[in-house]
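Structure first, then comments.
Here the complex is missing one protein chain, while the rest keep their positions.
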Amino acid sequence: MENVNFIYDLLGKNFIAIILVISLPLMFVLVYALAAILAELKVSAWIQERLGPMRTGPWGILQPIAEVVKLIQKEDITPDKANKPLYNLAPFIIFTGAYAAFAVIPFSEYFVPAGINLGLFYVFAVGSISAIGLVMGGWASNNKYSLMGAMRSVAQLISYEIPAAMAILSIVVLASTMNMQEINKLQSGWFWNWFIFGGPGSITKIWVIPFTIGLSLIYFISSLAETNRVPFDIPEGESELVAGFHTEYSGMKFAMFFFAEYANMFIVAAILATIFLGGWNSPFDTFMQGPIWGAFWFISKAFSVVFVQIWLRWTLPRFRVDQLMYVGWKVLLPISFVCFLAVSLFVMLK
Amino acid sequence: MLANEIFEQLKAEFGEAVIEYNDKQPADSYVVVSANGLFEICHRLRDKDDFLFDYLMSLSGMDLGENVGVVYHLYSMKHKHKLVLKVAVPKSDPKVPTVETIWRTADWHEREAFDLIGVHFEGHHNLIRILCPYDWEGHPLCKDYETPEFYHGMKVSY
Amino acid sequence: MSEKKRLDLEYSQLESDRMRINVGPQHPSTHGVLRLEVEIEGEIVTEVVPHLGYLHRSFEKHCEKMTYPQIIPYIDRIDYIAAMNNEWPYVMAMEKLMGIQIPEKVEFIRVIMAELNRIANHQIAVATFGLDAGAFTPFLFFFRDREYIIWILEKMSGARLLYNYFRIGGLAGDVYPGFKEDCLNIVKQVRKTNAEVMDLLIYNRIFIQRTANVGILPADVAINYACSGPVLRGSGVKYDLRKDETYSIYNRFDFDIPVGTGEVGTLGDCWDRNMVRVNEMEQSCRIIEQAIAQMPDEGDVQSAIPKRIKPPVGEVYMRAENPKGDLGFYIVSNGTDKPERVKARGTSFVNLSVIPEISKGYMFADLILILGSIDIVLGEVDR
Amino acid sequence: MVQYFKNIWSGLSSTAIGMNITAKHLFVKKVTIQYPDQKFTMPPKARNRLALDMVKCTGCTACAKACPVNCIDIETIRVMADDPHQELLHTGKERKLWLGRFDIDFAKCCYCSLCVVACPSDAINHSAEYEYSVYKREDLLYKFQTLTDEQVKDKQARLAEFMAIEKVCHPDDAPAKPVAKKNIDEKTE
Partner (left out) sequence: MGLLNKLDDPYEGGGIVLGKIEDLLNWGRSKSDWYLHFGLACCAIEFMAMNASHFDFMRFGTIPRASPRQADFIMVTGTVTFKMADRIKILYEQMSEPKYVISVGSCSNCGGPYWEHGYHVLKGVDRIIPVDVYIPGCPPRPEAFQEGMMLLQEKISHQAIFNKRKKLEAELEK
C-alpha cells in the first residue's frame, strides 16, 4: 500500500492528516455539485436554443451559489403526519451513501482517500445505502406520491445493480484485482490499454473489444438508472409523481437530496472513468502524465461522462416502470452475462 | 334525409309523442317531442337504418320561463344529415328521460344541464353536479337565479 | 372446493390494497386544473373519476348579459389556445342567423388565420404530449416555432393569445404588408421542425414504447362518445368538418384528412392520435400555401352590417372544425341585442368524457399519456 | 428473437439520432431576447395598455358602452354657459361635456380593443406600454381626468344650481334629460 495518498506521505498518518483527507473529497463534492448544477442549467438551455441563467453574476455563473444561499434560508417543513425521526434522517443517509463512496475513488496517482483492496466491492456496498434512504424518505413523508416514488426507485436500484455488477465483475476478471488504484495502474500507456478496449495485451485481444465496449455501455445505462437520471427518472418523474420521493422535503433537507443526486452522478462517472477509461492515465502514454496531470485527466474524463448524462437527459423521453424492468432484466442482464462469459473465456485462453 | 321527412316518419310511428315541426326559423328548423316518448324516439332515431343518428352533437338545457327545455342536436355519420329535437317540461317537475344509454356522450351533457338549469334526467346513473362545486346551491343559468352572497366564507360579488 | 374457487381465493389473497390518488387540480401534467380521482392497484389503474369545474368561468351566463359583439372576447377565452378557430363558428352562426354575405377576401384571411392557429395549437398539443412522456427539448422547439406564428397573429390582430379578430360580417383589420412572405416562411419553418421532431421524439424507440398500444379507443366507442377531431380521426374515422360539412371556402383547397393507421401499434392508440396532429400540421401548411396563392389583394374586410346587431328571433347551431374537434355554438336569439341563450359545445368537454372508458387497465404513467393524447383545454371543458 | 434484437438496435440508434440533433442545437445561435436589455419591437397594432387623449375625448361614453367588462367609468358634467372656464375640442367646436371622472381599471380590462373601435373621435387608443406591474392593486386604477377635484366640484355645483332653476321653471320635465351623467353600473366599490 505504498503511494496511496500524498497527504499521508507529507504529514504522516496522524489526526490532522486524516481530517484533511476526509475533507478534501467533501470540498470537491461541494464545488463539483455547484458546477454540475450550473452545467445542467446551461447545457439544457443551450440545447434548447436558450441562454439559461444570465442575470446572476456574469453569464449567470453565480447562480448555484445564490441557490445555496437561498436554500439555507428556506423554512424546514416537517409534515405533521410524517414519521419524524425517519423523515429527518433520510436525506443524511442518502448523502452519506453518496459521500462514503468517495473514499475509494482514485483521484490521482498519489491521492486515494483510502486505498482498500476491495475498492469496487466497497463502492457497491455503500452505493446501496442510498436505497435505504430513499425508501425511508418516501415512506416517512406520508405522501402517496412520495411512497410510490420511493418504491419505484428501490425496485429500480436493485434491479439495475445486477447488470452494473456484472459489468464490473467482468473487468475484475480481466484485471484480477478489485483495488481501483491497481486497475488504474494496469491501464497505463496508450489509450488502447484501457479496459474499454480490452485492457493491456497483445493484438489477440481484438475479438474481446466489442464485448468490453458493450460492458461499458451496460454499465453506463445501469448507472443512469441508479442515479435516477432520464430516461430512468421514474422515481421523480415530474409528469406523474409531482416530485417523487422528495415531494415533501424543503429547504436544506431538499438540498441534501439535490447534492446527493449530483454526487451520485459523479461517482458513477468516476467509476466508469476509472475502470473503463483509464482513470488518471493520460490517453497518450507518457504525454502529460504525472500526479497533477492525473487529477486533471481523471476529472475531465469523469466530467465528460457527466456531460453525456446531462446531454441524454435533455434528449430522451422517460421509460415506464414495466419497461424499465424489462430493459433491466431482459435486455441488460442477459447481454451482460454473455459479455461476462466472453471476457472470462478470453482470460482463460490468454 | 330532410328534417320534415324525418318528422313525418316519426309522427306516423309515435303519433301523439311527436308534437310539432317548426320550419319557420331563419336558420335551423326543429322537431318538438314530448318527454314521455323521448327515449323511444331517440332509440329509433339512432338505430333505424334510414336515420342512423349515431352522433349526438350537443345537448343543451334551456330556461324557457315557466318551462325548462332540452335541445338535442343529432348528426348521422353515415347519411350526414342533422336533426334538432326539442323537449319541454314544466319547471315545477323538470323530469326528462335520460338518453345516456343511447349516446354515452350524453352522460356529461346531462349532468351539465342538471347542474346549470336543473333539468332532472330520470334514469341517469350518476346525476350529480359537474361544473359547480358539489355543495353549490341553485342552478346558475336559470333566469331567476340569484348569486349567493358568500361561498365558503368568500365573498361572491365584486 | 373446486380448483377454480381455490385459485380465486388464492389470487384474492394476493390482491394488494387499492390506493386512491388525486391527480390534480394542481399537477404538472393535467394540462390545467383538472382533477382525476384515480384508483390504482400497484401501478395499474382500476378506476378514473374526473372532477371538472375548477375553471368554470360562467361563460354562458356572461353571454346572456352581453351584446353580440361583446361576446367574442369571451369566446376567445373558451379555448384559449386556438382562439381564432373559436371565434369562427360563432361569427358564422351569427352570419347565418342574420343572412350576412361576407367578402371573399375575408374568407381567405379567416382560413389562413384559422390554419395558422391550428398549427400553433397542434404544436402545443404535441409538445405537451412529449413533455408528459418526459421529453423536454421538443417542447421548446415547438414553442420556439409557435412564437413565430404568434408574431404573425399579433401583427394581424394586435394580441398574442386572445385575438378578438373575427367580427360578425368581417374582420377587425386588413392584412399588413409582407403578410404573405411571413406565412410562407412559417410554413417552411414548421416543416423543418416537424422533420426534426419526428427523429427526436416521434420515432424514438422509447417514445414508441410508451405510447403505442396505450389508450386504445375503438372507432365505435369514439363515435358513441361523440369524440371529434384528432381523437376520432386517430381511431381511423375519416371525419373532418372541413370536408364533410364544407364551410367557408374549404372546398377550394386540396388537402387530405390524416387518420390513424396503427403504424407502430394498434389503431387508435396514443401514438396514432399524436401522429394525426403532426400530419395535420402538414395539411394546414398546404392549405396556407394554396390560400396565399389564391388570395385576392384588393377587397373589403368588413361587410355592411347594422350598427346595433339585432338578429331576428330564431335559433341556430353552427359548428366548425376546431383543432381539437368540432366546436359548436347553439345560439337562441330573442330579437333583442342580447342573446337568450348561448351554449358552447366544448370539444374538450366531450373528448374528455371518454377518459374513464379508455384508461382502465393501463398503468398510472399511461394515464398521464392518455390524457395528454386527448389534448384538452380546461377552459373549454369547464367554460 | 429477431424482433428482440431489432428493438434493442432501434432503441440505440434512435437515441443516437436524437443525441445528434440535440448536439447540433447546442451550437446554433440562440434565439432568446434578453428582455430588460433588448426589447421586442411591438407591431403597430399591438394591444397593450390603453392611452387616452383627453383633448380629443368628447365624453360621449361610447367606449364605456362598448366595453364588455365595464372597466371604463365615466362621469360627465354638462358645460354651463356661465362657466368662465370654457374649452375648445380638437375639432374646433366648443366642448359640451366636462369629464368629471374618467377611470379605467386595468385590473379588469380585457384588452379586447372594442372601445377603440367604438370611439368616434379617436381619443382612446392602445399604446405600446406593457410594463406597468404594481405592488398594490389600487395602482392599476388609472384616472385620466384632467380637471382638478375643485374644478369638478365647482362644475357640479353650477350644474346643480342650473338644475334647480330648471326644475322651478319646468317642473314637469324629466330631470334626467340635462344630466349627462352615466353611472355604468351600481358598483359596490
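Letters A, B, C and D mark the chains in the order given here, with residues in each chain numbered from 1 onward.
The criterion applied here is as follows: a residue touches a chain if its C-beta (ideal position, glycine included) is under 8 Å from a C-beta of that chain, and two chains touch if they have at least 3 such contacts.
In this text the structure is predicted, and so the values were computed from the model without any measurement.
Asks: Thinking of the complex as a whole, which visible chains are touched by the chain that is not shown?
Replies: Spelled out, the missing chain touches these shown chains: A, B, C, D.
Asks: Using the touch definition up top, pick the residue from B:A12, B:I128 or B:M154 that touches the left-out chain.
Replies: B:M154
Asks: What residue numbers in chain A mark contact with the hidden partner chain?
Replies: Residues of chain A in contact with the hidden chain: 41, 45, 48-56, 60, 62-63, 65-70, 72-77, 238, 242-243, 246-251, 254.
Asks: Under the stated touch rule, tell me which residues of chain D contact the chain that is not displayed.
Replies: Counting over the whole complex, chain D touches the hidden chain at residues 30-36, 39-40, 48-49, 68-70, 105-111, 130-137, 140, 185.
Asks: Since one chain isn't shown, list which residues of chain C touch it in the complete complex.
Replies: Within chain C, the residues touching the omitted chain are 25-28, 31-33, 53-58, 61-62, 65, 73-74, 77, 80-81, 124, 139-140, 143-144, 146-147, 150, 160-162, 378-379, 382.
By definition in this document, only the chains that are shown with their structure count from here on.
Asks: Quick one: chain C and chain D, Cα centre-to-centre, how many Å?
Replies: 31
Asks: Can you work out the whole-Å distance between the CA centroids of chain B and chain C?
Replies: Inter-chain centre distance comes to 25 Å.
Asks: How many angstrom lie between the CA centroids of chain A and chain B, rounded to a whole number?
Replies: Each chain's C-alpha centroid was found; their separation is 63 Å.
Asks: Mind pulling the chain D residues that touch 2 or more other chains?
Replies: Answer for chain D, listing residues that touch two or more other chains: 15, 18, 21-22, 25, 31.
Asks: Enumerate the residues of chain A that touch no fewer than two other chains.
Replies: Residue numbers touching two or more other chains: 47-50, 314-316.
Asks: Show me the residue ranges of chain D that touch chain C in the complex, using the header's touch definition.
Replies: Chain D reaches chain C through residues 7, 10-11, 14-15, 17-18, 21-22, 25, 31, 43, 45-47, 66, 68, 110-114, 117, 126.
Asks: What residues of chain D sit close enough to touch chain A in their complex?
Replies: Touching chain A from chain D are residues 8, 15, 18-19, 21-23, 25-32, 34.
Asks: Please name which positions on chain A make contact with chain D in the complex.
Replies: Going by the criterion above, the answer is residues 43, 46-51, 54, 311-312, 314-316, 331.
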